[in-house]
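Below is one structure. I have some questions about it.
One protein chain omitted, others in place.
Moving on to subunit A:
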Amino acid sequence: MSSTAETPAITLYTTQTPNGVKISIALEELGLPYTVKKLDLSTGVQKEPWFLAINPNGRMPAITDTSFPDGKAIHVWESGAILQYLVETYDKDHKISYPKGSREDWQVQQWLFFQNTGVGPMQGQANHFFRYAPERIPYATNRYIAETERLYSVLEAQLASSSSGFLVGDRLTIADITTWGWITIAEWSGIDVAKFPALQKWQKLLEQRPALKRGADVPEPSKIKETLKSPEAIEKAQQAATKWIVPK
């Protein structure tokens, strides 16, 4: 509609995080053009009025889509809701989804919620207490690492029994896409991925996909693997993040 080759209808507000790459991966897998607006979270841009008008929750990712059928732009936030929006609007051939109302579609929703309400929040708390909290609380660190590992074991069992190697049915879906980014930063969160062989195999399977690789590098490639190689780099990254993540 209002979309042209120069100005894609979809704008993605994002940064290099597990929740951000979910959306760029889905967009790449669907072959949709989009503009990337990088949010530098350390400047507090996500709490500025112009962005709160897009997402009153002041978090990323969010999208705007000017090709919405009623002619008005639509804003959608919450990564899980954006994934649902993208497949229902654009995935008519069910490349990364299943027909609405099918058994597989409901299972995709179930695993989508499992990541967005379980793995994401709990691994996020593990990051906080393991990496960023100004006060080190062993109990809290252990609580969230243990809970994340428990959630990983649920994924592990599902993947170990999957003949396709994906979470639901015979194809990559938004259930896999929503999960991948968090699994790739497991080491940063203090989680021992060696305990989860089926999950590692799944991660490799996904990383063979060129579209996934392209989406994973938005807005720029992740530095986490490089950072983890050096204790000094880890310390520096933790301190930089603590400055803006931990409220004063």
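Criterion: a residue touches a chain if its C-beta (ideal position, glycine included) is under 8 Å from a C-beta of that chain, and two chains touch if they have at least 3 such contacts; residues count from 1.
Basically, contacts and distances are computed from a predicted model.
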Practice problem: Would you mind picking the UniProt name of the chain not drawn here, from "Glutathione S-transferase", "Protein BRICK 1", "Protein sof1" or "Dynein axonemal intermediate chain 1"? | Solution: "Glutathione S-transferase"
Quiz item: Of the residues listed, A:G80, A:G181 or A:G215, which one is in contact with the missing chain?
Solution: A:G80
Practice problem: Could you tell which one of A:T17, A:N116, A:T148 or A:Q203 touches the chain left off the display? | Solution: A:N116
Quiz prompt | Where the unshown chain meets subunit A, residue by residue | solution = 56-58, 68-70, 74, 76-81, 84-85, 88-89, 100-101, 103, 106-107, 109-110, 112-114, 116-118, 120-122, 125, 128, 133-135, 137, 139-140, 151, 154, 157-158, 247
